[in-house]
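Removed: one protein chain of the complex. Kept in place: all other protein chains.
Chain IDs A, B and C follow the sequence of writing; residue 1 opens each chain.
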């Protein structure tokens, strides 16, 4: 179960265990947390929603892409859904590699890809309103109705 | 206690808690683990030794350097000493920042600096021998008897 | 019958999580046009479509039993 959508808090030690390997000298964990202030607007809480079956597939695809680009890598990604408060953990990406530079590079690749192709949405709740947030990369227009070939 | 040398296993959730902040949207954890194979030599176990008082000071200095370069950052570093087996965790660096790119950059800076200025040593034990490992950056000559000014 | 899944603001506007429709033989583009009239869904141009959990393009022809999901710009992470 290296690629998961969950309603529960994510345990860092478990994420670490999923990628531990006798061959690994480095593990990077990226943890996305709920920040209070974005562009001077104060978030009260967030709701995350996922198309779970497809999201799990797309997370696994990102894992496959990483193993092609960085051989001997192990990857685990868990994204939480439901109501998240300030400082709660939304996503954890764990990557182990024999050498440390790859662990940083591969991890960063994973978070960028999540923001492109994984069907998960975030609704921000502020004191004075609420809104489903469009994609954070601000590449919201898909003239062909789907991401470009290179994004799949 | 954000900068520590310890004989005990390092808990990832605790490291995470040390840097959690309402202002942080991203946390990176770098975890250095004991790898079995290095240049085709099979490691049995490692012994880490530290000049503890100075090591803690130098870890805290790295934290200060990061806060100067990347404002609004929180940093925690724990390095383990004693006998470590294959897959054991030797070091954890936790960095939280408002935005994710900084979390990767600042974390990577920390591991490079640890390998330059923190008085910790590693003895490799193989099937056919043992050796204290010189610095991994292979900048072992200090003609002036100390690191260059820029390294302090 | 095909099954249509709605998410995020599309779920709120349509008032539905999922519905079954007679739409086999139609293209995604035709289905989108039909639904945007039915539910007054604006902004379908920035919405991706998945058929059976894979991204699909506007010309894809729907088959009996397909699961179609509209994927607004994602914001995970």
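As a working rule, a contact is a pair of C-beta atoms (placed from the backbone, for glycine too) under 8 Å apart; a residue touches a chain by one contact, two chains touch by 3 or more.
Predicted, not measured: the structure shown is a model, and the values here were computed from it.
Peer 1: Among the chains in view, which touch the chain not shown?
Peer 2: B
Peer 1: Any idea which of B:3, B:48 or B:109 touches the chain not displayed?
Peer 2: B:48
Peer 1: Have a look at B:18, B:35, B:79 or B:100 and name the one touching the chain we're not showing.
Peer 2: Answer from the full complex: B:79 touches the omitted chain.
Peer 1: Could you pull out which residues of chain B are in touch with the chain that's been left out?
Peer 2: 32, 48-51, 53-55, 57, 79, 90-91, 111, 114-123, 132-136, 140-147, 152
Quick note on the criterion: only the chains that are shown with their structure count from here on.
Peer 1: Rounded to the nearest whole Å, what is the centre-to-centre distance of chain A and chain C, using the mean of the C-alpha atoms as each centre?
Peer 2: 24
Peer 1: What parts of chain B, by residue number, touch at least two of the other chains?
Peer 2: There are none in chain B.
Peer 1: What positions in chain C touch 2 or more of the other chains?
Peer 2: In chain C, nothing touches at least two other chains.
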